[in-house]
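Read the structure below first, then the notes.
Note that this complex is displayed minus one protein chain, with the remaining chains in position.
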Amino acid sequence: MIDKIVPTLEAAVAGIPDGATVLVGGFGTAGMPFALIDALIAQGAGDLTIVSNNAGNADTGLAALLATGRVRKVICSFPRQHDSWVFDGLYRSGEIELEVVPQGNLAERIRAAGAGIGAFFTPTGYGTLLAEGKETRRIDGRDYVLEYPIHADVALIKAKTADRHGNLVYNKTARNFGPIMASAAKLSIAQVSEVVPLGALDPESVVTPGIFVSRVVVAHEETPPSW
Amino acid sequence: MIDKIVPTLEAAVAGIPDGATVLVGGFGTAGMPFALIDALIAQGAGDLTIVSNNAGNADTGLAALLATGRVRKVICSFPRQHDSWVFDGLYRSGEIELEVVPQGNLAERIRAAGAGIGAFFTPTGYGTLLAEGKETRRIDGRDYVLEYPIHADVALIKAKTADRHGNLVYNKTARNFGPIMASAAKLSIAQVSEVVPLGALDPESVVTPGIFVSRVVVAHEETPPSW
Amino acid sequence: MNKLDRNAMAARVARDIPDGAYVNLGIGLPTLVADHLPEGREIVLHTENGLLGMGPRPAAGQEDPELINAGKQPVTTLPGAAFFHHADSFAMMRGGHLDICVLGAFEVSIAGDLANWHTGKPDAIPAVGGAMDLAIGAKRVFVLMEALTKDGRPKLVRECAYPLTGKACVSRVYTDLATFEITPDGVLARDLVEGLTLGDLEGMMGVELRAG
Partner (left out) sequence: MNKLDRNAMAARVARDIPDGAYVNLGIGLPTLVADHLPEGREIVLHTENGLLGMGPRPAAGQEDPELINAGKQPVTTLPGAAFFHHADSFAMMRGGHLDICVLGAFEVSIAGDLANWHTGKPDAIPAVGGAMDLAIGAKRVFVLMEALTKDGRPKLVRECAYPLTGKACVSRVYTDLATFEITPDGVLARDLVEGLTLGDLEGMMGVELRAG
């Protein structure tokens, strides 16, 4: 019997080791797994590498995790925001490493990890600072940069509905990084608003098949506005 | 006003030029766009390169197209079947070129074309006849072969339901190559069982967004069994 | 000489977006283009965080925190919309499926190089978001920007001084003074505001221009 539903947030994040690379879903607050991030803070793993689109906003979610000092490195596309003061402070004082990746390369690198691709040539970033030192190649008259997959130990994502197999559907633009992150981590953990009986999700509309999901936990939380 | 619905199969395949590379959906008969293939035969374009999983069965569909002598080359994963006598004859008499590609590399090469990827390293096929002469690389202890995208002029696919923007949903395992082929061709043509008003498809469940679809035509046809 | 105001600039771009186009509007000034799309044209807006068929900002009180645009502002969906994940969304861009992308810029070079992501200041925290993907992510990339900086220096330049977002990617530059078409044979200027001559404009921009 397959039952990936775990009863508590504590059980959901159990066993995440020090030194883990953790993918964290969300674009703005949409799809950001706040409850799982809080659970990870409580769980206490350190020396983490966090891969997410941003590097935290205000003092909650990712920013709260960064504030614990347990994050060694952030890989993201857009760390600097009007309310990214936690990250900004750590970065300026040299307490955190940063790898900035164009958003589409970030997404494709995560997808490549899940899809078993060893590396790929992307046109994005060619001829810019972010491609410095990287292998390039001209193919069919266009210039490309070679990018590598981002494999992770853990993914923390948020979806709308799950069944006990871990099949997921999402809500609107909260889908964003969830499906690809689920595929790229050894341990993929989804917080969802509700669990439905097996068979209730239409097989034509499942976005993340359960094979990509290790644990599911129900977390009732309001998504705070991003604006 | 966007209205991609065309009234006839003839209009659906209008303008396909000689020498075109044509992606043809389907795995077995599921998802095979028989009506569009028949229309292409009637339309008369020649010197074609056909990209499809198989190389035709019995005397209908792709096999009928091959029998016209208008196909120069087939790129596929599995040409040889118990009823692929049309292809077999052309191949043995040297009248058709064949490029055999492992099925997952075929799918990923089509996806890469749609996704603007210049080339990618895949583990599939490494160390085999099908990788002979290809660039290889060891990445993180695993061996990979470099594969290139398959860009096409035309895609002929079959879906279940469309709206006038060309948004598509599919039926069961007839989905197969449809979504990636739609993304990889300059002119993507879908035959569907029904057209619904704009807004009738759930935005969460659209599989192929209309941006990938050029023309939609309604074709009522029974899918013949593959077995 | 009457410079175009922001709304007039946005309307000028909007006029050139044809019926049926799939379009991504960048953050900032380009977002304003949505308010000026001509009546009677059906234009499908893409937002890179996973939506085609984006509609306008909802009425106050109707905002959904899980339905936002790339600028993280609340939006709506129009009939015919579709949601997808980030890899699919950027594949759509990188694969050249969007007809037009409208972006802001610090500088555009006469070769169509774009600089719009980084001031290059040594103490700036680098942050690129989707800028580099947008720069190469459409059949045609339009830039919408003021022609001059606040202290009067031209933003259409021989070579970008700011770090590049993308090379040779801009097709056309819409400004408050004129529209510039970037071509392999040089920059064409058109739609000069009343009272501005091509000679004046060349002098202000410091690059060679031809009437287009």
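For reference, chains read A, B and C in written order, and residue numbers begin at 1 within each chain.
Here is the rule we use: a residue touches a chain if its C-beta (ideal position, glycine included) is under 8 Å from a C-beta of that chain, and two chains touch if they have at least 3 such contacts.
The structure presented is a predicted model; accordingly, all values stated were derived computationally and were not measured.
Peer 1: By the document's own contact criterion, which visible chains does the hidden chain reach in the full complex?
Peer 2: Even though it is not drawn, that chain still touches A, B.
Peer 1: Using the touch definition up top, pick the residue from B:66, B:180 or B:217 that touches the left-out chain.
Peer 2: B:180
Peer 1: Among A:7, A:94, A:141 or A:199, exactly one should touch the missing chain; which is it?
Peer 2: Spelled out, the listed residue whose C-beta touches the missing chain is A:199.
Peer 1: To test your reading of the contact rule: which positions on chain B touch the chain that is missing from view?
Peer 2: The list for chain B reads 27-31, 77-81, 87-88, 91-92, 98, 100-105, 107-108, 110-111, 122-130, 143, 170-180, 207, 222-227.
Peer 1: Using the document's contact rule, name the residues of chain A that touch the chain not shown here.
Peer 2: Interface with the chain not displayed, on the chain A side: 1-2, 111, 113-117, 163-165, 167, 183, 198-199, 201, 203-204, 206, 209-212.
We take it that only the chains that are shown with their structure count from here on.
Peer 1: Give me the set of chains touching chain B intersected with the set touching chain C.
Peer 2: Both chain B and chain C are touched by A, going by the contact rule given at the top.
Peer 1: Please identify which chain has its centre, taken as the mean of its CA atoms, farthest from the centre of chain C.
Peer 2: Taking each chain's C-alpha mean as its centre, the farthest from chain C is B.
Peer 1: Express in whole angstrom the distance between the two chain centres, defined as the mean CA positions of chain B and chain C.
Peer 2: 35
Peer 1: So what's the Cα centroid distance for chain A and chain C, whole Å?
Peer 2: About 29 Å, centre to centre.
Peer 1: Just give me the whole-number Å value for how far the CA centre of chain A lies from that of chain B.
Peer 2: 33
Peer 1: Return the residues of chain C touching two or more other chains; collapse runs of consecutive numbers into ranges.
Peer 2: Correct list: 51, 77, 83-84, 91, 93-94, 136.
Peer 1: Which residues belonging to chain A are in contact with no fewer than two other chains?
Peer 2: 108, 122-123, 170-172, 207
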